[in-house]
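Every protein chain but one is kept in place in this view of the complex.
Let's look at subunit A:
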């Protein structure tokens, strides 16, 4: 009799499973507030996350006293038919720049029907930048349109200065570093930073340089240096010498 009941129970359970199997639950959409997260990615095969960026005022004219940096963000939630305005805010820990003096936040933009946009930071060219590099750690602030999004992408660091500091990516093709040489490069090319092309399999973005690019720049600088030296024959410190009196060559 027990066996008989077991078989009946099994039949009923099986029927129930089959019956309920057909009821598929609707996928729940994103129902939280609209959010954004930092979305700076490297131009390599795996699109590596970028969490910091440096800036120098050296490539700008002296009269330009501030510049606006845009940091890319990506939205969570539905797109909107209207423009939306994310904003960043300071993380006090580790920040040496002073809000209102060294920088200020202004609203960024996620354009209508877009899922990517930027937050904006206005950097001020203060006198202290001639002596030191300041640091700002920031995160997503709360605005009428957005809150902070993905935790792994909610912090970003900016550093900036107005002085000659040997960049980490000083090109081998330019030879030995000196402040005078660096200033010459900036004056001639208008470029102060030399990030390497991360993967030659992917076309370099503007502002990324392959070894061949840097070699070509060195060739260009060699010609310009010769011309500048010829134009300044007889002037003090020409042919151009660095701060240690060593002849500049490329």
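One rule holds for everything that comes next: a residue touches a chain if its C-beta (ideal position, glycine included) is under 8 Å from a C-beta of that chain, and two chains touch if they have at least 3 such contacts; residues count from 1.
Keep this in mind: contacts and distances are computed from a predicted model.
Trainee: Can you pick, from "PKD-like family protein", "ABC transporter family protein", "Indolepyruvate oxidoreductase subunit beta family protein" or "Acetoin utilization transport system ATP-binding protein", the UniProt name of the chain not shown?
Mentor: According to UniProt, the chain not displayed is called "PKD-like family protein".
Trainee: For the chain that's not shown, point to the residue among A:45, A:176, A:212 or A:246 touching it.
Mentor: A:212
Trainee: Tell me, which residues in subunit A touch the chain that this view leaves out?
Mentor: Considering the whole complex, subunit A reaches the absent chain at 8, 11-12, 15, 197, 200-204, 210, 212-213, 215-216, 219-220, 222-223.
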